[in-house]
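Accompanying notes for the structure given below.
Shown here: the complex without one of its protein chains, the others still in place.
For subunit A:
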């Protein structure tokens, strides 16, 4: 699947396009198919999102998993500071990244 990611203008937080808005949780990312460029043009114009781009991902029973490790780290947070990640309580979550 193809999903769209960006950073929130005000906070800089990594965000994912859900089809109707933006979420901090990659699992809520929507498959945009061939419409990525359209979403990006509209959303960057609306000033909420910066540096938006389309990436490849897969969806399985665990949720949405970006294809590249870099995007998985963006989805999760730094692998070396579990307290700063999206899932601070889950010590095994880092395995999802690597």
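Please note the rule applied: a residue touches a chain if its C-beta (ideal position, glycine included) is under 8 Å from a C-beta of that chain, and two chains touch if they have at least 3 such contacts; residues count from 1.
Throughout what follows, contacts and distances are computed from a predicted model.
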item: Options "ABC-2 type transport system permease protein", "FAD binding domain-containing protein", "Nitrite/sulfite reductase" or "IclR family transcriptional regulator": UniProt name of the undisplayed chain; value: "Nitrite/sulfite reductase"
item: Residue ranges of subunit A at the interface with the undisplayed chain; value: 7, 9-14, 44, 47, 50-51, 67-70, 73-74, 77-81, 84
